[in-house]
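Everything on this sheet refers to the single structure shown next.
Of the protein chains in this complex, all but one are displayed in their positions.
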Amino acid sequence: MKAFKDAGHLFRLASVFLVGGVLFLALRGFLVPRSFGQYGHYRGNAIKETAALPISYAGHQVCESCHADILEVKSKGVHKRVACEACHGPLAKHADDPASIQPAKLDTAVLCVRCHEANLAKPKSFPQVVSAEHSGGAPCDTCHQPHSPAIVAVAGASQ
Amino acid sequence: MQIPVEGFMYPNEVELQWSVLIVLYPFLTGLVAGAFILASLERVFMVKAVKPTYRLALLTALAFLIVAPLPLQLHLGHPERSFEMYLTPHRSSAMAMFGFVYLWYLLAVLVVEIWLDYRRDIVVMSQGTTGWKRLVYRVLTLGSTNISEHALHIDERVGWLVTVIGIPSAFLLHGYVGFIFGSVKANPWWSSPLMPVVFLFSAMVSGIAIVMLLYMLMCRVRREPIDMDCVDTVAKYLFYTFIIDFSLEMLDLIHRIYEADESFRSLDFMVHTRLFLSQVVIQILLGTVLPILLIGLTQVVKLAATQRKRIYVAAGCLTMIGIFAMRWNVVIGGQLFSKSFLGYTTYKMGFATREGLLTAVVLTVLPFVILGVLVKLLPPWPEKKSALSSVAAAAYGAD
Partner (left out) sequence: MNMTRRQLLILLPAAAVAWKSILAGTPEASPNYTMTEHWWGMLVDITKCIGCGSCVRACQMENQVTDGYFRTWVERYHVSDYDIENPKVDSPDGGKNGFPPAAVSDGKNFFVPKMCNHCADSPCTQVCPVGATFVSPDGVVLVDQKYCLGCRYCVQACPYGCRFVDPKKETAQKCTLCYHRITKGLTTACCENCPTGARQLADLKNPNDPIHEFLRTHAVQVLKPYLATRSKLFYNGLDGSVR
(Lines give C-alpha, C1' and ligand atoms only; values in the text may rest on other atoms or scores of the structure.)
Protein backbone atom coordinates (compact mmCIF):
# COMPACT_ATOMS: atom_id res chain seq x y z
CA MET A 1 0.00 0.00 0.00
CA LYS A 2 2.88 2.30 0.83
CA ALA A 3 4.55 1.54 -2.49
CA PHE A 4 1.30 2.43 -4.22
CA LYS A 5 1.08 5.73 -2.39
CA ASP A 6 4.71 6.65 -3.01
CA ALA A 7 4.34 5.95 -6.72
CA GLY A 8 1.31 8.24 -6.90
CA HIS A 9 3.17 10.87 -8.92
CA LEU A 10 3.99 8.23 -11.53
CA PHE A 11 0.31 7.51 -11.97
CA ARG A 12 -0.31 11.21 -12.42
CA LEU A 13 2.33 11.30 -15.15
CA ALA A 14 0.85 8.22 -16.78
CA SER A 15 -2.60 9.79 -16.80
CA VAL A 16 -1.22 12.94 -18.49
CA PHE A 17 0.12 10.68 -21.26
CA LEU A 18 -3.12 8.74 -21.40
CA VAL A 19 -5.19 11.91 -21.83
CA GLY A 20 -2.77 13.04 -24.56
CA GLY A 21 -3.02 9.71 -26.33
CA VAL A 22 -6.81 9.62 -26.22
CA LEU A 23 -6.98 13.21 -27.47
CA PHE A 24 -4.68 12.31 -30.36
CA LEU A 25 -6.77 9.28 -31.35
CA ALA A 26 -9.96 11.34 -31.21
CA LEU A 27 -8.45 14.07 -33.36
CA ARG A 28 -7.07 11.53 -35.79
CA GLY A 29 -10.43 9.93 -36.36
CA PHE A 30 -11.81 13.35 -37.09
CA LEU A 31 -9.00 14.64 -39.34
CA VAL A 32 -8.14 11.75 -41.67
CA PRO A 33 -9.77 12.42 -45.07
CA ARG A 34 -12.84 10.28 -45.75
CA SER A 35 -11.61 8.69 -48.96
CA PHE A 36 -8.20 7.79 -47.49
CA GLY A 37 -7.52 4.08 -47.90
CA GLN A 38 -10.25 3.53 -50.48
CA TYR A 39 -7.80 1.92 -52.93
CA GLY A 40 -4.55 1.96 -50.95
CA HIS A 41 -2.57 4.15 -48.60
CA TYR A 42 -3.72 7.42 -50.19
CA ARG A 43 -6.74 9.63 -50.71
CA GLY A 44 -9.01 7.87 -53.22
CA ASN A 45 -10.44 11.21 -54.30
CA ALA A 46 -7.00 12.30 -55.49
CA ILE A 47 -7.48 10.00 -58.50
CA LYS A 48 -10.79 11.63 -59.38
CA GLU A 49 -9.35 15.10 -58.92
CA THR A 50 -6.48 14.31 -61.29
CA ALA A 51 -8.86 12.79 -63.83
CA ALA A 52 -11.04 15.90 -63.73
CA LEU A 53 -8.29 18.32 -64.84
CA PRO A 54 -9.11 20.35 -67.97
CA ILE A 55 -8.00 19.24 -71.44
CA SER A 56 -6.07 21.58 -73.76
CA TYR A 57 -5.46 19.35 -76.77
CA ALA A 58 -8.78 18.11 -78.15
CA GLY A 59 -7.20 15.27 -80.11
CA HIS A 60 -7.21 14.77 -83.89
CA GLN A 61 -10.40 12.69 -83.85
CA VAL A 62 -12.36 15.73 -82.72
CA CYS A 63 -10.72 17.96 -85.37
CA GLU A 64 -11.47 15.44 -88.09
CA SER A 65 -15.14 15.28 -87.26
CA CYS A 66 -15.48 18.82 -88.67
CA HIS A 67 -12.54 19.25 -91.00
CA ALA A 68 -13.20 16.20 -93.16
CA ASP A 69 -11.83 17.97 -96.24
CA ILE A 70 -8.42 18.52 -94.60
CA LEU A 71 -8.40 14.96 -93.39
CA GLU A 72 -8.87 13.79 -96.95
CA VAL A 73 -5.91 15.83 -98.24
CA LYS A 74 -3.77 14.89 -95.29
CA SER A 75 -4.46 11.18 -95.42
CA LYS A 76 -2.93 10.95 -98.88
CA GLY A 77 0.36 12.60 -97.94
CA VAL A 78 3.34 11.82 -95.72
CA HIS A 79 1.90 13.94 -92.92
CA LYS A 80 -1.05 11.60 -92.50
CA ARG A 81 0.06 10.56 -89.02
CA VAL A 82 0.94 14.03 -87.81
CA ALA A 83 -1.80 15.18 -85.45
CA CYS A 84 -3.51 18.49 -86.25
CA GLU A 85 -2.57 20.16 -82.98
CA ALA A 86 1.11 19.22 -83.31
CA CYS A 87 1.30 22.18 -85.71
CA HIS A 88 -1.83 24.18 -84.92
CA GLY A 89 -1.40 24.13 -81.15
CA PRO A 90 -3.88 23.20 -78.40
CA LEU A 91 -7.41 23.81 -79.65
CA ALA A 92 -9.79 22.22 -77.17
CA LYS A 93 -11.33 25.67 -76.66
CA HIS A 94 -11.92 25.96 -80.39
CA ALA A 95 -13.55 22.52 -80.41
CA ASP A 96 -15.78 23.65 -77.58
CA ASP A 97 -16.79 26.85 -79.30
CA PRO A 98 -15.73 26.78 -82.98
CA ALA A 99 -17.50 29.96 -83.97
CA SER A 100 -15.89 32.42 -81.58
CA ILE A 101 -12.46 30.91 -80.95
CA GLN A 102 -10.32 30.66 -84.05
CA PRO A 103 -6.82 29.20 -84.31
CA ALA A 104 -4.01 31.59 -85.19
CA LYS A 105 -2.51 31.56 -88.69
CA LEU A 106 0.76 29.67 -88.81
CA ASP A 107 4.09 30.85 -90.22
CA THR A 108 5.60 27.95 -92.13
CA ALA A 109 9.05 29.57 -92.10
CA VAL A 110 9.15 28.96 -88.33
CA LEU A 111 6.96 25.88 -88.11
CA CYS A 112 8.47 23.39 -90.56
CA VAL A 113 12.10 23.73 -89.48
CA ARG A 114 11.18 22.54 -85.97
CA CYS A 115 11.08 19.07 -87.45
CA HIS A 116 12.88 19.32 -90.75
CA GLU A 117 16.01 21.34 -89.95
CA ALA A 118 18.96 19.00 -90.50
CA ASN A 119 20.55 17.59 -87.36
CA LEU A 120 23.05 14.76 -87.05
CA ALA A 121 21.09 13.17 -84.24
CA LYS A 122 17.95 12.75 -86.36
CA PRO A 123 17.31 9.35 -87.93
CA LYS A 124 18.92 9.31 -91.40
CA SER A 125 15.65 8.28 -93.05
CA PHE A 126 13.85 11.35 -91.81
CA PRO A 127 13.58 14.10 -94.48
CA GLN A 128 15.69 17.04 -93.34
CA VAL A 129 17.20 20.11 -94.96
CA VAL A 130 19.49 22.95 -94.05
CA SER A 131 16.77 25.56 -94.41
CA ALA A 132 19.06 28.47 -95.31
CA GLU A 133 20.48 26.53 -98.28
CA HIS A 134 17.23 24.79 -99.19
CA SER A 135 14.91 27.74 -99.64
CA GLY A 136 17.05 30.82 -99.16
CA GLY A 137 14.69 32.12 -96.50
CA ALA A 138 11.45 31.78 -98.47
CA PRO A 139 8.54 30.37 -96.42
CA CYS A 140 8.09 26.64 -96.98
CA ASP A 141 4.51 26.98 -98.25
CA THR A 142 5.82 28.86 -101.28
CA CYS A 143 6.39 25.39 -102.76
CA HIS A 144 5.00 22.83 -100.26
CA GLN A 145 1.44 22.41 -99.15
CA PRO A 146 1.79 21.60 -95.43
CA HIS A 147 -1.12 19.13 -95.24
CA SER A 148 0.43 17.09 -98.08
CA PRO A 149 3.92 18.40 -98.66
CA ALA A 150 5.15 16.37 -101.64
CA ILE A 151 5.46 18.73 -104.68
CA VAL A 152 3.48 16.46 -107.02
CA ALA A 153 1.65 19.13 -109.05
CA VAL A 154 4.75 21.16 -109.83
CA ALA A 155 6.72 18.08 -110.79
CA GLY A 156 3.92 17.00 -113.12
CA ALA A 157 3.75 20.45 -114.78
CA SER A 158 7.44 20.62 -115.46
CA GLN A 159 7.51 17.28 -117.22
CA MET B 1 18.85 32.91 -60.99
CA GLN B 2 21.14 30.83 -63.19
CA ILE B 3 22.74 27.91 -61.34
CA PRO B 4 26.16 26.98 -62.75
CA VAL B 5 26.17 23.43 -64.11
CA GLU B 6 29.11 21.40 -65.32
CA GLY B 7 28.46 18.58 -67.79
CA PHE B 8 24.90 17.27 -67.97
CA MET B 9 22.25 17.23 -65.26
CA TYR B 10 18.72 15.96 -65.78
CA PRO B 11 16.86 19.27 -66.13
CA ASN B 12 14.93 18.87 -62.84
CA GLU B 13 18.11 18.08 -60.91
CA VAL B 14 19.81 21.43 -61.31
CA GLU B 15 18.12 22.94 -58.26
CA LEU B 16 19.02 21.31 -54.94
CA GLN B 17 16.08 19.83 -53.05
CA TRP B 18 17.51 19.76 -49.55
CA SER B 19 19.18 22.88 -48.22
CA VAL B 20 21.45 23.79 -45.33
CA LEU B 21 18.47 23.27 -43.00
CA ILE B 22 18.50 19.57 -43.80
CA VAL B 23 22.21 19.61 -42.97
CA LEU B 24 21.34 21.10 -39.63
CA TYR B 25 18.71 18.52 -38.86
CA PRO B 26 20.95 15.41 -38.58
CA PHE B 27 23.52 17.61 -36.86
CA LEU B 28 21.05 18.59 -34.15
CA THR B 29 19.53 15.13 -33.67
CA GLY B 30 23.06 13.77 -33.56
CA LEU B 31 23.85 16.02 -30.63
CA VAL B 32 20.70 14.80 -28.88
CA ALA B 33 21.56 11.14 -29.30
CA GLY B 34 25.20 11.67 -28.40
CA ALA B 35 24.49 13.72 -25.28
CA PHE B 36 21.98 11.15 -24.09
CA ILE B 37 24.41 8.31 -24.53
CA LEU B 38 26.96 10.22 -22.49
CA ALA B 39 24.34 10.66 -19.76
CA SER B 40 23.62 6.95 -19.84
CA LEU B 41 27.28 6.20 -19.20
CA GLU B 42 26.88 7.40 -15.64
CA ARG B 43 23.44 5.98 -15.08
CA VAL B 44 23.61 2.56 -16.63
CA PHE B 45 27.27 1.81 -17.15
CA MET B 46 28.24 3.21 -13.75
CA VAL B 47 31.02 5.47 -14.99
CA LYS B 48 30.86 7.62 -11.87
CA ALA B 49 33.58 10.03 -13.00
CA VAL B 50 31.25 11.67 -15.54
CA LYS B 51 28.56 12.36 -12.91
CA PRO B 52 29.03 16.18 -13.03
CA THR B 53 27.93 16.13 -16.69
CA TYR B 54 24.94 13.85 -16.21
CA ARG B 55 22.20 16.44 -15.76
CA LEU B 56 23.82 18.88 -18.14
CA ALA B 57 23.91 16.18 -20.80
CA LEU B 58 20.19 15.48 -20.30
CA LEU B 59 19.25 19.16 -20.52
CA THR B 60 21.47 19.60 -23.60
CA ALA B 61 19.75 16.65 -25.25
CA LEU B 62 16.34 18.16 -24.46
CA ALA B 63 17.29 21.63 -25.72
CA PHE B 64 18.54 20.25 -29.03
CA LEU B 65 15.65 17.84 -29.37
CA ILE B 66 13.14 20.68 -29.05
CA VAL B 67 14.84 22.51 -31.94
CA ALA B 68 15.57 19.42 -34.09
CA PRO B 69 12.23 19.33 -35.98
CA LEU B 70 12.23 23.08 -36.69
CA PRO B 71 14.59 22.95 -39.69
CA LEU B 72 12.43 20.18 -41.16
CA GLN B 73 9.29 22.17 -40.55
CA LEU B 74 10.74 25.32 -42.12
CA HIS B 75 11.92 23.37 -45.12
CA LEU B 76 8.52 21.85 -45.94
CA GLY B 77 6.61 23.36 -48.83
CA HIS B 78 3.43 22.99 -46.78
CA PRO B 79 4.35 23.06 -43.08
CA GLU B 80 0.65 23.28 -42.21
CA ARG B 81 0.25 19.73 -43.53
CA SER B 82 3.02 18.18 -41.45
CA PHE B 83 0.53 16.74 -38.95
CA GLU B 84 -0.50 14.32 -41.73
CA MET B 85 2.60 12.40 -40.75
CA TYR B 86 0.80 11.46 -37.55
CA LEU B 87 -2.58 10.94 -39.20
CA THR B 88 -1.60 8.66 -42.06
CA PRO B 89 2.01 7.56 -41.60
CA HIS B 90 3.17 5.56 -44.59
CA ARG B 91 4.64 2.35 -43.25
CA SER B 92 7.11 1.94 -46.10
CA SER B 93 8.61 5.39 -45.56
CA ALA B 94 11.58 5.90 -43.26
CA MET B 95 10.59 9.53 -42.92
CA ALA B 96 7.09 8.71 -41.68
CA MET B 97 8.59 6.99 -38.69
CA PHE B 98 10.30 10.25 -37.75
CA GLY B 99 7.26 11.66 -36.03
CA PHE B 100 6.82 8.61 -33.86
CA VAL B 101 10.45 8.03 -33.00
CA TYR B 102 10.76 11.72 -32.19
CA LEU B 103 7.68 11.79 -29.96
CA TRP B 104 8.68 8.59 -28.26
CA TYR B 105 12.15 9.86 -27.57
CA LEU B 106 11.03 13.30 -26.46
CA LEU B 107 8.13 12.28 -24.26
CA ALA B 108 8.72 8.71 -23.16
CA VAL B 109 12.45 8.99 -22.63
CA LEU B 110 13.93 12.43 -22.17
CA VAL B 111 11.10 14.30 -20.48
CA VAL B 112 10.34 11.39 -18.16
CA GLU B 113 13.96 10.87 -17.24
CA ILE B 114 14.56 14.55 -16.57
CA TRP B 115 11.33 14.83 -14.61
CA LEU B 116 12.15 11.85 -12.44
CA ASP B 117 15.66 13.05 -11.84
CA TYR B 118 14.61 16.59 -10.98
CA ARG B 119 11.42 15.79 -9.13
CA ARG B 120 12.89 16.40 -5.72
CA ASP B 121 14.32 19.76 -6.81
CA ILE B 122 11.08 20.69 -8.51
CA VAL B 123 9.07 20.02 -5.36
CA VAL B 124 11.59 21.88 -3.24
CA MET B 125 11.66 24.85 -5.57
CA SER B 126 7.88 24.95 -5.91
CA GLN B 127 7.89 25.78 -2.23
CA GLY B 128 10.96 28.00 -2.11
CA THR B 129 10.16 30.35 -4.98
CA THR B 130 7.55 33.00 -5.69
CA GLY B 131 5.64 34.47 -8.63
CA TRP B 132 5.54 32.88 -12.08
CA LYS B 133 8.44 30.59 -11.28
CA ARG B 134 6.46 29.08 -8.43
CA LEU B 135 3.57 28.50 -10.85
CA VAL B 136 5.84 26.74 -13.34
CA TYR B 137 7.30 24.46 -10.69
CA ARG B 138 3.87 23.73 -9.27
CA VAL B 139 2.61 22.63 -12.67
CA LEU B 140 5.76 20.51 -13.07
CA THR B 141 5.07 18.69 -9.81
CA LEU B 142 1.79 17.50 -11.34
CA GLY B 143 0.28 18.19 -7.94
CA SER B 144 2.33 15.60 -6.09
CA THR B 145 4.78 16.81 -3.46
CA ASN B 146 5.70 13.38 -2.24
CA ILE B 147 9.50 13.33 -1.99
CA SER B 148 9.76 10.81 0.80
CA GLU B 149 12.80 8.60 0.71
CA HIS B 150 10.79 5.70 -0.59
CA ALA B 151 9.24 7.77 -3.37
CA LEU B 152 12.66 9.00 -4.46
CA HIS B 153 13.91 5.45 -4.39
CA ILE B 154 11.12 4.45 -6.75
CA ASP B 155 12.04 7.39 -9.01
CA GLU B 156 15.63 6.22 -9.04
CA ARG B 157 14.63 2.70 -10.10
CA VAL B 158 12.16 3.86 -12.74
CA GLY B 159 14.69 6.43 -13.99
CA TRP B 160 17.24 3.69 -14.43
CA LEU B 161 14.73 1.66 -16.44
CA VAL B 162 13.92 4.69 -18.61
CA THR B 163 17.63 5.18 -19.32
CA VAL B 164 17.99 1.54 -20.27
CA ILE B 165 15.07 1.95 -22.70
CA GLY B 166 16.56 5.28 -23.73
CA ILE B 167 19.82 3.87 -25.06
CA PRO B 168 18.27 1.81 -27.87
CA SER B 169 15.85 4.70 -28.42
CA ALA B 170 18.75 7.11 -28.92
CA PHE B 171 20.30 4.60 -31.31
CA LEU B 172 16.98 4.38 -33.12
CA LEU B 173 16.55 8.15 -33.25
CA HIS B 174 19.81 8.74 -34.97
CA GLY B 175 20.22 5.44 -36.74
CA TYR B 176 17.02 6.06 -38.58
CA VAL B 177 18.23 9.51 -39.67
CA GLY B 178 21.11 7.66 -41.31
CA PHE B 179 18.64 5.21 -42.79
CA ILE B 180 16.70 8.04 -44.45
CA PHE B 181 19.80 8.70 -46.53
CA GLY B 182 21.26 5.19 -46.62
CA SER B 183 18.11 3.67 -48.09
CA VAL B 184 17.86 5.87 -51.19
CA LYS B 185 18.89 3.42 -53.86
CA ALA B 186 18.75 6.09 -56.54
CA ASN B 187 21.66 7.92 -54.94
CA PRO B 188 24.97 6.03 -54.73
CA TRP B 189 26.54 8.70 -52.51
CA TRP B 190 23.92 7.91 -49.86
CA SER B 191 22.94 4.34 -50.53
CA SER B 192 24.98 2.32 -48.05
CA PRO B 193 24.08 0.02 -45.17
CA LEU B 194 26.92 1.64 -43.24
CA MET B 195 25.17 5.00 -43.30
CA PRO B 196 23.05 4.52 -40.14
CA VAL B 197 26.06 3.19 -38.22
CA VAL B 198 28.31 6.01 -39.34
CA PHE B 199 25.60 8.50 -38.43
CA LEU B 200 25.23 6.94 -35.03
CA PHE B 201 28.89 7.03 -34.13
CA SER B 202 29.41 10.52 -35.48
CA ALA B 203 26.37 11.50 -33.39
CA MET B 204 27.97 10.10 -30.28
CA VAL B 205 31.19 11.91 -31.07
CA SER B 206 29.46 15.26 -31.53
CA GLY B 207 27.19 14.78 -28.49
CA ILE B 208 30.07 13.91 -26.18
CA ALA B 209 32.12 16.81 -27.52
CA ILE B 210 29.36 19.37 -27.04
CA VAL B 211 28.62 18.28 -23.46
CA MET B 212 32.33 18.41 -22.66
CA LEU B 213 32.59 21.92 -24.08
CA LEU B 214 29.41 23.07 -22.36
CA TYR B 215 30.53 21.66 -19.02
CA MET B 216 33.84 23.48 -19.22
CA LEU B 217 32.12 26.67 -20.32
CA MET B 218 29.59 26.50 -17.49
CA CYS B 219 32.29 25.93 -14.90
CA ARG B 220 34.05 28.97 -16.21
CA VAL B 221 30.90 31.09 -16.15
CA ARG B 222 30.12 29.97 -12.61
CA ARG B 223 33.77 30.51 -11.56
CA GLU B 224 34.03 26.99 -10.26
CA PRO B 225 36.95 24.62 -10.72
CA ILE B 226 36.61 22.10 -13.53
CA ASP B 227 36.47 18.52 -12.30
CA MET B 228 39.46 17.29 -14.29
CA ASP B 229 38.79 13.66 -13.49
CA CYS B 230 35.40 14.04 -15.12
CA VAL B 231 36.67 15.91 -18.20
CA ASP B 232 39.51 13.43 -18.66
CA THR B 233 37.05 10.55 -18.61
CA VAL B 234 34.71 12.29 -21.08
CA ALA B 235 37.68 13.00 -23.35
CA LYS B 236 38.70 9.36 -23.17
CA TYR B 237 35.26 8.25 -24.28
CA LEU B 238 35.33 10.89 -27.02
CA PHE B 239 38.64 9.47 -28.18
CA TYR B 240 37.38 5.88 -28.37
CA THR B 241 34.10 6.67 -30.13
CA PHE B 242 35.96 8.96 -32.50
CA ILE B 243 38.31 6.17 -33.49
CA ILE B 244 35.38 3.85 -34.18
CA ASP B 245 33.62 6.59 -36.14
CA PHE B 246 36.72 7.36 -38.19
CA SER B 247 37.35 3.68 -38.92
CA LEU B 248 33.79 3.25 -40.16
CA GLU B 249 34.02 6.31 -42.38
CA MET B 250 37.32 5.17 -43.80
CA LEU B 251 35.91 1.67 -44.34
CA ASP B 252 33.08 3.20 -46.35
CA LEU B 253 35.54 5.28 -48.35
CA ILE B 254 38.00 2.46 -49.04
CA HIS B 255 35.15 0.15 -49.98
CA ARG B 256 33.90 2.67 -52.53
CA ILE B 257 37.36 3.23 -53.98
CA TYR B 258 38.10 -0.47 -54.22
CA GLU B 259 34.74 -1.48 -55.69
CA ALA B 260 34.75 1.52 -58.05
CA ASP B 261 31.25 0.89 -59.38
CA GLU B 262 29.62 2.88 -62.15
CA SER B 263 29.13 5.94 -59.94
CA PHE B 264 32.72 6.00 -58.74
CA ARG B 265 34.28 8.20 -61.38
CA SER B 266 31.63 10.81 -60.91
CA LEU B 267 31.81 10.79 -57.11
CA ASP B 268 35.60 10.70 -57.13
CA PHE B 269 35.68 13.75 -59.35
CA MET B 270 33.28 15.52 -56.99
CA VAL B 271 35.41 14.78 -53.92
CA HIS B 272 38.46 16.14 -55.70
CA THR B 273 36.76 19.32 -56.83
CA ARG B 274 33.56 20.67 -55.29
CA LEU B 275 33.84 18.75 -52.03
CA PHE B 276 37.60 18.93 -51.61
CA LEU B 277 37.56 21.73 -49.06
CA SER B 278 34.55 20.57 -47.06
CA GLN B 279 35.29 16.83 -47.22
CA VAL B 280 39.01 16.29 -47.37
CA VAL B 281 40.30 19.42 -45.65
CA ILE B 282 37.59 20.29 -43.11
CA GLN B 283 35.88 16.98 -42.40
CA ILE B 284 38.72 14.49 -42.58
CA LEU B 285 41.89 16.44 -41.81
CA LEU B 286 40.83 19.29 -39.55
CA GLY B 287 37.64 17.80 -38.15
CA THR B 288 38.68 14.20 -37.55
CA VAL B 289 42.38 13.43 -37.82
CA LEU B 290 43.56 16.51 -35.96
CA PRO B 291 41.23 16.19 -32.93
CA ILE B 292 41.97 12.45 -32.71
CA LEU B 293 45.68 13.25 -32.67
CA LEU B 294 45.19 16.01 -30.11
CA ILE B 295 43.21 13.89 -27.68
CA GLY B 296 45.45 10.95 -28.46
CA LEU B 297 48.34 13.07 -27.26
CA THR B 298 46.68 13.53 -23.87
CA GLN B 299 46.22 9.78 -23.64
CA VAL B 300 49.86 9.04 -24.31
CA VAL B 301 51.77 11.93 -22.79
CA LYS B 302 51.28 13.20 -19.25
CA LEU B 303 50.31 16.84 -19.53
CA ALA B 304 49.45 19.51 -16.99
CA ALA B 305 45.77 20.22 -16.32
CA THR B 306 45.82 23.64 -18.06
CA GLN B 307 47.35 22.13 -21.17
CA ARG B 308 44.84 19.31 -21.20
CA LYS B 309 42.01 21.79 -20.83
CA ARG B 310 43.26 23.79 -23.79
CA ILE B 311 43.65 20.68 -25.88
CA TYR B 312 40.15 19.50 -24.98
CA VAL B 313 38.63 22.84 -25.94
CA ALA B 314 40.52 22.92 -29.24
CA ALA B 315 39.73 19.29 -30.04
CA GLY B 316 36.08 19.73 -29.02
CA CYS B 317 35.60 22.74 -31.28
CA LEU B 318 37.33 21.03 -34.21
CA THR B 319 35.14 17.99 -33.65
CA MET B 320 31.97 20.08 -33.85
CA ILE B 321 33.16 21.66 -37.10
CA GLY B 322 34.18 18.27 -38.47
CA ILE B 323 30.85 16.62 -37.68
CA PHE B 324 28.94 19.53 -39.16
CA ALA B 325 31.09 19.22 -42.29
CA MET B 326 30.30 15.50 -42.39
CA ARG B 327 26.54 16.23 -42.38
CA TRP B 328 27.10 18.89 -45.02
CA ASN B 329 29.04 16.54 -47.26
CA VAL B 330 26.42 13.84 -46.97
CA VAL B 331 23.37 16.03 -47.51
CA ILE B 332 24.67 18.66 -49.93
CA GLY B 333 27.31 16.42 -51.53
CA GLY B 334 24.66 13.84 -52.34
CA GLN B 335 22.81 16.37 -54.47
CA LEU B 336 25.68 17.98 -56.35
CA PHE B 337 26.13 15.23 -58.91
CA SER B 338 23.67 14.07 -61.53
CA LYS B 339 22.04 10.67 -61.18
CA SER B 340 23.15 10.25 -64.80
CA PHE B 341 26.75 10.55 -63.46
CA LEU B 342 27.40 12.98 -66.27
CA GLY B 343 27.45 16.34 -64.52
CA TYR B 344 27.52 18.50 -61.42
CA THR B 345 25.48 21.36 -60.12
CA THR B 346 26.17 24.04 -57.51
CA TYR B 347 24.55 24.80 -54.19
CA LYS B 348 23.64 28.45 -53.79
CA MET B 349 22.76 29.23 -50.21
CA GLY B 350 20.44 32.17 -49.71
CA PHE B 351 21.01 34.58 -46.85
CA ALA B 352 17.83 36.01 -45.38
CA THR B 353 15.54 33.49 -47.10
CA ARG B 354 13.38 30.82 -45.52
CA GLU B 355 16.10 28.23 -45.99
CA GLY B 356 19.03 30.61 -45.95
CA LEU B 357 22.13 31.07 -43.86
CA LEU B 358 20.46 33.43 -41.39
CA THR B 359 17.75 30.89 -40.60
CA ALA B 360 20.42 28.23 -40.11
CA VAL B 361 22.38 30.44 -37.73
CA VAL B 362 19.26 31.28 -35.72
CA LEU B 363 18.37 27.58 -35.50
CA THR B 364 21.90 26.78 -34.34
CA VAL B 365 21.82 29.42 -31.63
CA LEU B 366 18.28 28.64 -30.50
CA PRO B 367 19.13 25.37 -28.68
CA PHE B 368 21.70 27.24 -26.60
CA VAL B 369 19.08 29.84 -25.65
CA ILE B 370 16.69 27.06 -24.70
CA LEU B 371 19.47 25.37 -22.76
CA GLY B 372 20.09 28.65 -20.93
CA VAL B 373 16.43 28.81 -19.88
CA LEU B 374 16.45 25.14 -18.88
CA VAL B 375 19.59 25.58 -16.81
CA LYS B 376 18.00 28.57 -15.04
CA LEU B 377 14.83 26.62 -14.43
CA LEU B 378 16.42 23.30 -13.53
CA PRO B 379 19.99 23.91 -12.34
CA PRO B 380 22.08 20.87 -13.29
CA TRP B 381 24.57 21.30 -10.47
CA PRO B 382 24.11 20.56 -6.76
CA GLU B 383 22.32 23.50 -5.13
CA LYS B 384 24.37 25.95 -3.08
CA LYS B 385 24.39 24.74 0.49
CA SER B 386 22.89 27.82 2.09
CA ALA B 387 19.65 28.85 0.43
CA LEU B 388 17.81 25.79 -0.80
CA SER B 389 18.83 23.19 1.72
CA SER B 390 16.96 24.92 4.49
CA VAL B 391 13.85 24.94 2.33
CA ALA B 392 14.47 21.31 1.56
CA ALA B 393 14.67 20.55 5.22
CA ALA B 394 11.42 22.42 5.69
CA ALA B 395 9.83 20.45 2.89
CA TYR B 396 10.92 17.18 4.43
CA GLY B 397 9.52 18.35 7.71
CA ALA B 398 6.20 19.29 6.16
CA ASP B 399 5.84 15.96 4.42
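Labels for the chains are A and B, by order of writing; each one numbers its residues from 1.
Following the convention adopted for this analysis, a contact is a pair of C-beta atoms (placed from the backbone, for glycine too) under 8 Å apart; a residue touches a chain by one contact, two chains touch by 3 or more.
Just so we're clear, the structure is a prediction, and the values are computed from it rather than from any experiment.
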{"item": "Residues from chain A at the interface with the omitted partner, ascending", "value": "33, 36, 39-43, 46-62, 65-70, 79, 81-83, 85-86, 89-90, 95-96, 98, 114-115, 117-123, 126, 128"}
{"item": "Contacts of chain B with the absent chain, listed as residue ranges", "value": "8-13, 15, 17-18, 72, 75-78, 81-82, 84-85, 87-90, 92-96, 98, 180, 184-187, 335, 338-342"}
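FYI, only the chains that are shown with their structure count from here on.
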{"item": "Of all residues in chain A, those that touch chain B in their complex", "value": "2-3, 5-10, 12-13, 16-17, 24, 28, 31-32, 36, 41"}
{"item": "Complex interface listing, chain B residues touching chain A", "value": "83, 86-88, 90-91, 107, 112, 115, 119, 141-144, 146, 148, 150-151, 154, 158"}
